[in-house]
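Only one protein chain is missing from this complex, and each of the others stays in its spot.
The first chain written gets the first letter, and so on, giving A, B, C and D; residue counts start at 1 in each chain.
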Amino acid sequence: MTVFVAPSLSYSLLAPILIVLGGAVITVVFEAFLSKAIRPVAQLSVTLGTLVLALVQVWRIRHESSLTAAMGSVAIDGPAILLQATVLILAVLGVFLIADNEHFTVVAATLPGSEEERASIQSGEKLTEVYPLTLFAVAGMMLFPIATDLITLFVALEVLSLPLYLMAGLSRRRRLMSQEAALKYFLLGAFSSAFFLFGAAFLYGYSGSVSLAGIYDAISGGTGNNVFLMIGIVFLSVGLLFKVGAVPFHAWTPDVYQGAPTPITAFMAAATKVAAFGAILRIFYTSFSNAYWDWRPILTVIAIITMVFGSVVAISQRDIKRMLAYSSIAHAGFLLAGVIALNKAGLDASIFYLFAYGVATLGAFAVVTLVRDSAGEVTDLNRWAGLGKRSPFVATIFATLLLAFAGIPLTSGFIGKFSIFSAAYESGNKLIVVVGVLSSAIAAYFYVRVIVLMFFTDPADDGTSVIIPSILTRATIISTFAITIFLGVFPAPFLNFISSTATFIR
Amino acid sequence: MNAANYLYVSALLFSIGAIGVVVRRNAIVVFMCIELMLNASNLAFVTFARINGNLDGQVIAFFTMVVAACEVVVGLAIIVTIYRSRRSASVDDASLLKR
Amino acid sequence: MTSNSLVYLIALPLFGSAVLLLAGRRSDRWGHILATVLSGSAFVVGLVQFAQMLGRSNDQRAVTQKLFSWISVGTFKVDASLMLDQLSICFVLLITGVGTLIHIYSIAYMSHDLDRRRFFAYLNLFIAAMLLLVLGDSYLNLYVGWEGVGLASYLLIGFWNQKPAYATAAKKAFVANRVGDLGLSLAIMISFATMGTVSFAGVKEQAGHASTGALTAIGIMLLIAATGKSAQFPLQAWLGDAMAGPTPVSALIHAATMVTAGVYLITRSNFIFDAAPTAQLLVAIIGAITLLFGAIIGTAKDDIKKALAASTMSQIGYMVLGAGLGPAGYAFAIMHLLTHGFFKAGMFLGAGSVMHGMDDEVNMRRYGGLRKFMPITFATFGLGYLAIIGVPPFAGFYSKDKIIEVAFNAGGIKGITLGGAALLGAAITAFYMTRVVILTFAGSKRWDDKAHPHESPALMWLPMVLLAVGSVTSGIIFTHGNSLQNWLAPVVATSPAHEGELLKPAVVSILALVLVLAGVGLAIMKYLRKPVPSEAPTDVSIFTRIARRDLLQDDFNEAVFMRPGQKLTEVLVATDELLVDGAVRGVAHITQSTGRTLGMTQTGFVRSYAMWILLGAIGLLATIWVVTL
Amino acid sequence: MKWLTSLMLLPLLGAVLVATLPKAKELLAKQLAFGTTLVVAVAGIAMATQFQRDNVDLQFAESHSWIPTFGINYAVGIDGIALVLILLSVLLAPIVVLAGWNEAVGGRWSVKGFYVLILILETMMIGVFAASDVFLFYVFFEAMLIPVYFLIGGYGTGARAAAAVKFLLYSLFGGLLMLASIIAIYVISGEQGGHTFDINALSQLRLSSTTENLLFLGFFIAFAIKAPLWPFHTWLPDAADSATPGTSVLLLGVLDKVGTFGMIRYCLTLFPHASKTFTPVIIVLAVISIIYGAFLAIGQKDFKRLIAFTSISHFGFITLGIFAMTSQGHSGATLYMFNHGFSTAALFLVAGWMASRRGSSKIADFGGLQRITPIMAWAFFFAGMSSLALPGLSSFVSEFLVLVGTYTRYPVAAVISAFGIVLAALYILLPIQRALHGPTTDGNESLTDLNLREKIAIAPVLAVILVLGFYPAPLLNVINPAAAHSIAKAGFSDPLSAIDSKGATK
Partner (left out) sequence: MMNLAIEVSKTSTPESVLFWILGPACVLAALGMVLAKKAVHSAILLASVMIILAIFYIAQDALFLGIVQVVVYTGAVMMLFLFILMLVGVDTSDSLTETIPFLRPIAILSALGFGGLLITLIGRATLGHPMVGLTEVNIEGNVPALSQLLFSKYVWAFEVVSALLVTAALGAMVLAHNHRLVARPTQRDLSIARFRTGSLATAAGLPNPGVYALHNAVDVPALLPDGTPSDASISAMLVARGDVLESLPFQLPAKGGDE
């Protein structure tokens, strides 16, 4: 009879996640017991406090990297620290936006357009369940990129996904669309996680292990042929690529981005990408690295298709959120170039890019929340005409963020693009660099088009206006702007920090 | 007979589930098809556990069930919401978001 | 020898021009005086230089003045440097002398023009540029003056540019000149590429080492330059239109000086042409063609200035022919250039005087019998007339007959053809010049009563008289003891003797005189014995009509260059819009429509999205299926 | 003394000062901007006096680590070629400000915004010529598009938005191709002994001929678009048509020089062999540009477009001179850049004044201006003469040097290009004939002549044109050593004259 040995979990290393989960539970409890009046403030403060606390904890354990925790289920290495910190920072900024309850329905169960709905809105109550959901999602996002076995990965995937599915459907305005977004996101997400799981099964079948290290060992010293491995990689990739919105697994992106409440879109677009790419990087860099000959061509093709597709389709979009969605698809393609690079530079570049892109994305969506008419947000691009005249400050910030997306020098986007493409080139993948820069050129078109609309077109008198943002939203907008510029002009400290920190343990 | 035969069954079930997602319109049935795919994966896990001689596969299959249960709750909640708003559970009716 | 005063030759008129242009209307009252004085001072400087030159031995006469290093890149070194030698001094004196006379004349001629100051500024500018042209010690310096006179000519032709036709004429002159300039700039490039230098001295030194091919190329390019500036075939079309400028301009620029720059260029480049016989032959042929061409046009013109312009073209043809005949002809080309400067300038001023008295009427058919009203003008014009048709002992007789003679002596078919052409030209010259004189001064009056013909003021007739003196005497002076030939000898090689003469000089002279008399007679028959209609008859032969249309030179240019050029421009503009920019817009459009098409995949149906995922998975599976095969 | 950095900081400082002014103080903004540019101009001249003209090394060099992760330095330093172009920039800036005193008034935004953009642009113009780090160069190269974009789109006329977009996207496209090349060269430098962007170090790289050719193309196309060379020119007429005259002056006068400057500084230095390989193609393109641009100029009905096409023709000459690879060609091309800056400035400024008085820039709308506004007409005539390279004016020297330099190596190209001389007469004289000559046409009777400010603005331009026509030595002395050096580095030497080479073979 084997003796059960109590597992040692290294709680301090897991503390960031545990703090977030704990905060989530507290907010759930608050949800049940606190009066409606003080709930919004309490929930918001707990949420922010939790995130900040977790961030502090991440900072504290930064030197303890290159360790595993939770019986080897998670790795606390440089990238883990960086990615967790990134997720948390993005989450803080995202929560600033989420705090504007204006975006969320009060009672999700009321019928759209019904008397009840109106009454609920008039009651002035606020939906506070988003806070626990956000925290759960954050916990999942923090776990996803550090998980080192397929089980934890799968669980983390679901932990991050389920709250997002739910939150996508909580919009106050255009609720039918919002619910539709939730449904689509959910169905497709579940569909893709089935692929993920099936792939995991074959990887397990191939290696006899569910840990990434075990799979790596099996690849390195495998005796049989690698059919199972490849089936596994392929199906696992479907699940992962779905999350980042790579073509052809991208189709949910525009619809969900458009339908979801904008703060959620912002948070999701920024943080999910970090988490998912974090996981992809870890899996492909540590586990599949020796099988790169098998997956690299496939991923290259996908990356190319993704870049081009995202850029080209974004051109014809008439809705700002959809346009940003396609832009995120294109960026997923660029980020895949970093995965394909499969070198230290690629890892560093990807992490930098994820941070820079996440921040800029949050800022961009934050600006989107400000443009409204009497019926809520205005996302029709034509109605953004003349924004620069109405609100030069906001428009300038938005333009800057768009230029960062386009990769214009002196913005973070340029440094990101440069570093990721140079890493890809270094790995010998020249084609992707060429396609990358060409699709950047295409992509520039639609960013510039928005700038033209904002600055060079006369405003129509259609009630569109830029509301005065709340302090928190303002904080998000200004800090994203500042970070974007700062990382564009003085990226050195940050890049140094990444390159000295980011090494995967296996 | 060969233990690998279970894998063929698993593959077939997975394929059937996947196609079901594409061809069925009722959101609930679509979701059931996804469940079928998860089950197929589980069968593969269990089979591989036996082939590889360790229980990790069974553990992950167990997790799958738990996760699937949670997913079902969330998923059905979403479907119900949609149904209440639209009086329809057809996924084709939810097509406001396009292009 | 170096000299420090050469630069004043140029600086004085240039200064005048700058002052007049910058001071604007403030200088209206004294501007013309200043300009005239400065031009005169330049003439004085020229005379001083000439005197000094006379005092030196033959091979010490050339003087140079280096101003500064102009362009120096690698081996391409060009100094801003002036050189006055026996050839240049002729021009300097001609330019400043005739130029000053014309300044004086213009004071009166332009006295009613509000912009007289501007006119004098341009005149001074022209003098400066023309002096630079003849004083430059390298082809590139010459080029600056070359285009400078072009600019001045453009400005002066377009002096009354509020008339669209005049503005067009100015532009036409500039463009035609530019075509010639193209030849000059190519010549400079070739000479730098082959000889590594562009200065006259350097090229002269290196020419012996260069290949004949290169030298021929340079020669042809220089010839093109000359045809442009000197209105030679085939770039002659602008000269007739250039008569749009005020008449003193026609006298100075388009008769006496600028248009002869081509002859100067060819003569100056004698070392090239002498080493490139093909190019030299070409020069002679062009000269021969042009002298006939101009002469024929001259017979058909009713506009007095245009008739004179055609005559100028023809006379320069003689000079070019002379220059094309090599060492034997250079001196005579220059001689004809100088004599022509006197008599043609005189005649132009005469024509200006007539116009002055006839309310700017230029149509000779509306003149008639003016000799009574303008005796001085008639006299000076008549002397010029005698000079140009080559009546001994007037200047033209010496210079033109020499060229005809040398042409015959070129030998063989070449000699007969060229000489014959020159001889024929002399006859035609006699005809059309007689026609001009008769139509203008003889016969009955054909003007209407509004005109009150009168003699011009002294300021105008004085220069005419002085020029008439030159027309009478210059021939004798230049030929006396071969003075000009000897003078120029160090610069241009002169051929020793008339070896293998085809015709004796006397024979040529007699032949020429007979033909001239025939021409004169024919003209008298045609225009003095019969009444001249005041409207040009329209029932004339096709040949007359063609001659009136300047032998279709404009029609030719229009058909061959202008129309296709315009068409080409239109096509290119359309190409740029449709193809080049169209390609850019097309790429944008294709990208956009591709985006729209691909965007169609976003049907809004979640099942189709699942289908994409499934298809993606199938694609990946198929890939590994193939890979693991 | 850190000349270059100071020179770059001065306008930036001015920009900040202008930006802080209240919107209403338009006059003060103008004065401040003019003062700043004037100070910069003086400082630039002072710097030029310190320049050691026979020293072919980069002078006033500074280098500070910027992004050490990628081996990127803030490194500046200039040779004679760069010095001349910096002088061009700093001299034109005050003229543009003074000449376009009221340009900004009708724009979409405040007057001060215009000057802020102009001053920022000045900083970048200096920076782009001063950079000796390829990455820094690229940053300036791309970033300077943004102020120009806003200058065209915000203060221009007509289809300004479309023109601005076309300009930006076209340039960005080229820039991205260059980015690909820069990435490649960066990676290669890493493979051959450490990542660097130092121009001198990069010129030592060993490249395979295929690689070198491709990288060369990346740079060259970017520069060809910028220059612009046929067939990449179509953005220029639109941009020049829409921009304000001042902007056009900076655009055509300085910005486009970055293209030809880049060809000398980067294409030749980094890729000498590829430059050699592609020379025939480029020569052909240059010749086409010369002739094509001239024909198109003849066919234009609008002053601004006409000037734009004349510039295309002139840029053909500059490119021809560069790739003739002779010292005459190179020095001529560099001198041409300077001269073209001034002659185009003169043309554009006067054309702008004409247009602003008449309310149209169509040639057909003018007539008989010489009688109405003699000084303006004279100024235009003078500028036109400079443009057609009349001997005695500055352009002649450079144009002739280019032709002579080209003829010694590529006689056919030189001969064909020389026809540009004839066409130049047409495209300058035609508009002069139509607009300045002839009878005064309707609508022109009451036009006013240049005022004192305008005379002061144009006088130095015309003076420079005239003085350099007769005495180009000050510039040539500075340019010659640098030009000779760059040819030598590219592995060329002047062809001997036919006689000398004959002598040599004997």
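Everything that follows uses one rule, which is that a contact is a pair of C-beta atoms (placed from the backbone, for glycine too) under 8 Å apart; a residue touches a chain by one contact, two chains touch by 3 or more.
Because the structure is a prediction, the values reported are computed rather than measured.
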**Asked** Which displayed chains does the hidden chain touch?
**Response** A, B, C
**Message:** Which candidate, A:V58, A:I76 or A:I151, sits in contact with the chain we can't see?
**Reply:** A:I151
**Message:** From the list A:V46, A:I61, A:V74 or A:A406, pick the residue that touches the absent chain.
**Reply:** A:V74
**Request:** Touching the absent chain in the whole complex: find that residue among A:V28, A:V301, A:A475 or A:V489.
**Result:** A:V28
**Item:** Sites on chain B contacted by the missing partner chain, in the whole complex
**Value:** 1-9, 11-20, 22-26, 28-29, 31-33, 35-36, 39, 42-43, 46-47, 49-56, 58-59, 61-63, 65-74, 76-81, 83, 89-90, 92
**Complete:** Interface residues of chain C toward the undisplayed chain are 603, 605, 607-608, 611, 614-615, 617-618, 621-622, 624-625, 628
**Request:** Using the touch rule from the top, list residues of chain A that touch the missing partner.
**Result:** 1-2, 4-7, 9, 14, 21, 24-25, 28, 31, 69-74, 107-110, 116, 119-120, 123, 125, 127, 129, 132-133, 136, 139-140, 143, 149, 151-152, 155-156, 158-159, 162-163, 165-166, 169-170, 205-206, 222-225, 227-228, 231
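We adopt the following convention: only the chains that are shown with their structure count from here on.
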**Request:** Quick one: report the Å distance separating chain A from chain B, using the average Cα coordinate of each chain.
**Result:** 25
**Where chain B touches two or more other chains, by residue** = 18, 21, 30, 91, 94-98
**Item:** Multi-partner residues of chain C (at least 2 other chains)
**Value:** 599, 602, 604, 606, 610, 617
**Prompt:** Across the complex, what residues on chain B touch chain C?
**Reply:** 18-19, 21-25, 30, 91-92, 94-99
**Request:** Would you mind writing out the residues of chain C in touch with chain A in their complex?
**Result:** 588, 591-592, 594-596, 598-599, 601-602, 604, 606, 608-610, 612-613, 615-617, 619-621, 623-624, 627-628
**Complete:** Interface with chain C, chain A side, in the complex: residues 183-184, 187-188, 191-192, 195, 225-227, 230-231, 234-235, 237-238, 242, 247-252, 254-255, 294, 298, 309, 312-317, 442, 445
